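Shown here: the complex without one of its protein chains, the others still in place.
Chain IDs A and B follow the sequence of writing; residue 1 opens each chain.
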Amino acid sequence: MAEASDPKAGATAGTGWPRWLRLPPVLGMVLALLAIWYVAVVPMNVKEVLTAAERAGVEVSPPSAVDRRDMGNWALVLRNPHALGDSWSSDRPKLPAPHQVLVELYDSTIDEELNGRRGIVRSGTLSNRSLVYHALVTLNATFLGFLIGALLGVGLAVGIVHSRVMDMSVMPWAIVSQTIPIVALAPMIIVVLYSIGVQGLIPKAVISAYLSFFPVVVGMVKGLRSPDAMQMDLMRTYSAPTASVLTKLRLPSSIPYLFASLKIAIAASLVGAIVGELPVQKGGLGARMLAGSYYGQTAQIWAALLVAAALAALLVYAIAALERRTLRRMGMMP
Amino acid sequence: MLSDEEIKNWPEAGTATTAPVIRADHLDLTFQTNDGPVHALKDVSLDIAKGSFVSFIGPSGCGKTTFLRCIAALEHPTGGSLTVNGMTPDEARRARAYGYVFQAAGLYPWRTIGRNIALPLEIMGYSRAEQAERVARVLELVELSGFEKKFPWQLSGGMQQRASIARALAFDADILLMDEPFGALDEIVRDRLNEELLKLWDKTEKTIGFVTHSIPEAVYLSTHIVVMSPRPGRITDVIESPLPKERPLDIRDTPEFIEIAHRVREGLRAGYEE
Partner (left out) sequence: MTLVIFAVLLWAVGFGVNVVLANGPARDTGAVRLAVPLIFGLTILGMWELIVRGMQVSTVILPPPSLIAASFAENLGTLWGDFVQTILKGALSGYIFGCGAAFVTALLVDRSDYLRRGLLPLGNFMAALPIVGTAPILVMWFGFGWQSKAAVVVLMVYFPMLVNTVAGLSETTSMQRDLMRTYAATWGQTLWTLRLPAALPFVFNGLKICSTLALIGAIVAEFFGSPTLGLGFRISTSIGQLDLGMVWSAILVSALSGTVFYGLVALAERRTTFWHASHRGGR
């Protein structure tokens, strides 16, 4: 067996490729994933493609669709290499090719808004068939829920740190609540709020708030308790009142913890908003996904998924940027 | 080829009758860093004879650690040659010639003291019976019998450091390299460990390379004291100790001891003023 390689040597050693062929690692991985995706499209869609080819008069083996149904996808690919030309452009693919998803994404965002009858250019309002509109619907609920959840979370954490009773009675439940799948509550919250006349943005925001609440509580309690004994003793020698200890020592020390939990909370908040859109089909990315799965529009699901992913990345990135700026201004980061 | 004069001036540690265990010849090492090259070792030539106890002393950054790491093949010289038992350092490492004691004990927290000491034995494929026997023996040697089942974090710093020495003694390496092993300990514990280390060296007849910051420690322990100076790191003096092999702690109050300590201090100062 090979001996453990020197970690320092490993970092600079070449992989045997000429330098100009060596891609930056992340780019290399993304390209590899795209390549795998394109290859996977062929076996995933082979049955539909062969059926279409048969209809167009191409000879396929075995000729009967019933026989084909029970065969493995790869076996069909190997037996019909000549009939697979349409794999990457089939109408209702099980797995759309990446460029099909991009086309759908373009059609349902830019094209719909610029050229569509209900688009913003012709009607003055965002089209309810465009992903821009649905993304904004989801984003609204995400933000509102996140704001409520984060504020309540910080408030409860301050209470827990200052009151032994609250600490001992609430904290164990807050920790346990992290272990349960809270989204299971989502459909019930939506329906119950609907039955008492609350609908639209609020129910989704409630779910989002609920999901973002607990990470903030747990993170902030940790953060508010992070000053060490020496720092606390210093405050005691000043005979500082509790409020000053909170504002001058505890809150500033908790900022890194706050941002760490806010990043988790906003991602959870987005998931909450999406799941909250499933039971009531009134717009939003979750509704788009469910509609796509009802009508077999895979490209539509993928496009909505891509937008959701972009939103999540953007939101987490925004908080990370805010974190960097804040910490730098506080002198906690170079 | 070396000139006659160079051979005559060759710094030597240990008696010349046996072939040296470690032989460094015009050793050079330059680190490439972001702030430009750092010349850590320049023209270092030194012979270490079998069974000698060699201390390296000098201010921070003079290359003591780097030299020790070169011997153990943890660092690769950029010039000159270095042989250990007639082999390259890397071959010697593969032949498991080294016991290395780092500045911190570095015991694995998930293993008991006994299993920590057995770690090199497991890796080198000793049988279970032999592992148990050797662990018991070295534990006794460092006076830790009875702590075999304890975890490192349940022991004091001095005890952890003794366990790490036991770990280096457990297998049959003929060279023991120690990089400021007692640097983080208090004076009293340090004295005791110094005494024990001398006894160990006497019993096992290993060749020891020992890095220290402390002049009394260097003089008390060594047969040879190598004085180094920084920028670039090099050897400025090699002092052979006339002290007897038997060294009680109060030997440190004798005139001979004070005389050598004085010489070391002069050497260190000369290195600075150059």
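Following the convention adopted for this analysis, a contact is a pair of C-beta atoms (placed from the backbone, for glycine too) under 8 Å apart; a residue touches a chain by one contact, two chains touch by 3 or more.
Predicted model only: the values in this text are computed from it and were never measured.
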**Fill in**
Contacts of the unshown chain among the visible ones are A, B
**Fill in**
Sole touch to the unshown chain from B:54, B:72 or B:159: residue B:72
**Message:** Looking at the full complex, which residue from A:78, A:192, A:318 or A:333 touches the chain that isn't shown here?
**Reply:** A:192
**Message:** Given that one chain is not shown, which residue among A:50, A:84, A:205 or A:290 touches it?
**Reply:** A:290
**Request:** Consider the whole complex, including the chain that is not shown, and state which of A:110, A:132, A:255 or A:316 touches that chain.
**Result:** A:316
**Message:** To test your reading of the contact rule: which positions on chain B touch the chain that is missing from view?
**Reply:** 69, 72-74, 93-96, 98-100, 102, 104, 106, 108-111, 119-120, 122-124, 151, 153
**Complete:** Logged for chain A, residues touching the omitted partner chain are 1-7, 10-11, 13, 15, 25-26, 28-30, 44, 94-95, 164-165, 167-173, 176, 178-181, 183-185, 187-188, 191-192, 195-196, 263, 267, 270-271, 274-275, 278-279, 285, 289-290, 292-293, 296, 298, 301-302, 304-305, 308-309, 312-313, 316
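Simple rule for what comes next: only the chains that are shown with their structure count from here on.
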**Request:** Starting from the mean Cα coordinates of chain A and chain B, work out the distance between those two points in Å.
**Result:** 55
